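For this depiction, one protein chain was excluded, whereas all remaining protein chains were kept in their positions.
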């Protein structure tokens, strides 16, 4: 175990000399550091067995929906070259059970809690958001990669007007800051980013997974029960960095950057591309300690290269 | 050197017993086998130093444009996790020089020649196609990932109506079969496929590269001079297989499948997803003998698993 | 959980030998760590070639203090790469994950009578039976420690089956193991089991048929069943036990992402106490479940 005990917690610095400023404020909420967990790859008790959750800038939870969802049958996971495919299908116990069983446990830590929200209709998103607004969650992240069942299953996030519509609806009722999590499976990510910003989104998080497929040529069928799944891990990093770079130049609101971050250097790449906060997803499945290791590596990089704040890294790109 | 001499050439089979049928006919042209080179990753004299070009079902040439293009300044190449980024920028000597210097050399081999065509305007595409129609090239592959300079640089292939328009214009003048090569950087690949089929395309080839970016965090600048580049190699395979699968179910015309094919098993995955022909791109940069190795592995797979023709593989998916 | 936090440790490869066609026995030594293992637990192996990012879950075959034996079949790129790792090389390995077999339930069920515990396993379901048989034998022989103690290992390594006490009053451990063709780990099982019955699909050795068919030839069914193997086999064994109202524990297998409970990739359907169906994680809540609680049909 490399995590520090709670009373040894590092806020602004990797060790005793507190000359590093890792704090970042997005949508009015200040995170002690920019390292967060990517939705669906963190589970409080299980991940917390490997490191001290207090070390995180924020936890971003698995997607929660209005009603409990069973997700897809298995197999839900397949390996891809340098990455993985998942078709978990947003299995979750529903927002009520989440608020009852999970949230209080998470709020017991000295970290921010960002609740990821999934839905199959605009109404489902709104009603889940309403319930979460009555809790002490710090922020909400709206996953618009979900298929819109009213529109034949096309992802909300794949259509600029649907993305805008969800943003507008959610912002109207939400008392919490709203981060819109975008899907990368689109022609023009900047257009979608501008649309959700125009509707009042407090931040953007990207990327969700790339839609992919793997066929077992001996079994003669797709490896995943769901046939297709979301590609994540180091392989998606070039696409993610490109999109963060494009979105950073298209909007003014904060950006949570993710997609294939495996090391502190990867994190720096996202900051230089324009991210304000980063999330660790697949890396944490492959190396359970990844979030704290990456935080440590980030601090190490900053010290070795003379950066004193995240802002300096963000301003560094020539 | 593992290539066979010209007089030992294998047409329908990997060795003496000719019980395997590797032939495939697309757009009226019969290829001895389904293995082709991906545009931009094959150079007749250089690749031909590693294997016998007669072994290939077809060569697909580097993109040629009406006028000579210089391409981008260097660095044009960057490595990505499990793949590579390129921003060669379609450097080529122009269609006249190609017809004069390259095509006759290629036509000296007992393989089909598919000429890949690039353009910055509809007119440029058409005039290059016109010239190529006067040659003995077997087919033309139209790369519509190029930026449309009349539309602010957005890729022709990123817009359904522009893709349709190029197809219509080219088909109107072409005496050769036309393969439209699609870009994967779109929300709905099936829609674009249907549009180019509706305009008379004789085939579809996909995927071109995924748009990506890599930042050198020590130099504090993008690794590629062009900032962004095309991601290719094994990492893109899940996206490519998914798109071939989607397009196969959206159109009736033949599909050339490519994107990350490194082995004979990868090739089989593309056939099962719905490809009629496959192209080897990045694999040939990483292992110059890849096209013939993959052909050999494909034959090996067919023999070991009781397939006698490509059609049987294509029909295998449950 | 076995009462300590999971970790990923650099471990040294002590041996990696082919013991049957495409079957390898990998022996590992955790570096500077004492690790407790319950039979039925598995470890995550992390490969060196970084194009394969996911861990490979492999059951513990045998364990003693700081070392670990795994038996795996070469089925794909990862296990193929693994088979090339040489003794002396390091590999990243998790401490044991998941819950193993519920030993105390077995012991309390068969207590004090000449009853029969049946270990039913097929193919790569056989390896975990070694540690399971060893532990059960220890329990039956009255040793308190669930986990393998070094001297037990040592003793059993001498192959001292004959010197074990008579089974008059004590429960008998019978292994019923099936293979497609080549038989492996039989001798290891014989060190701890009173009887080892073998079935092969090909008929090359032992009973010609599968484990379930062989089991059904028993005049007297067992009193407790512990199974590991292909899903269809586990289902058949569970149905057999359900019919006869016999207790059964099965070890499930599922494609995993993390192996420690974070990704919800490895769910199975479990009907606890005949209540409504719940989704459980094979890696965290399993891999061992009560056979009669598993919902097989999907």
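First chain written, first letter: the chains are A, B and C, and each begins at residue 1.
Keep this in mind: a residue touches a chain if its C-beta (ideal position, glycine included) is under 8 Å from a C-beta of that chain, and two chains touch if they have at least 3 such contacts.
Computed from a prediction, not measured in an experiment: that's the story for all the values here.
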Touch criterion as defined above, residue of B:91, B:121, B:135 or B:309 at the omitted chain: B:91
Absent-chain contact - pick from B:96, B:110 or B:289: B:289
Omitted-chain contact residue, chosen from B:41, B:54 or B:246: B:41
Contacts of chain C with the absent chain, listed as residue ranges: 48-51
For chain B, residues in touch with the removed chain: 1, 40-43, 45-47, 49-50, 62, 70-71, 73-79, 81-84, 86, 88, 91, 223, 233-234, 282, 284-289
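In the analysis below, only the chains that are shown with their structure count from here on.
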Identity of the chain that, by mean CA position, is farthest from chain C: B
Centroid spacing, where centroids are CA-atom means, of chain A and chain C in whole angstrom: 37
Between chain C and chain B, distance of the C-alpha-averaged centres to the nearest whole Å: 48
For chain B, residues contacting two or more additional chains: 81-82, 234
Contacts with 2+ other chains: residues of chain C: 50-51
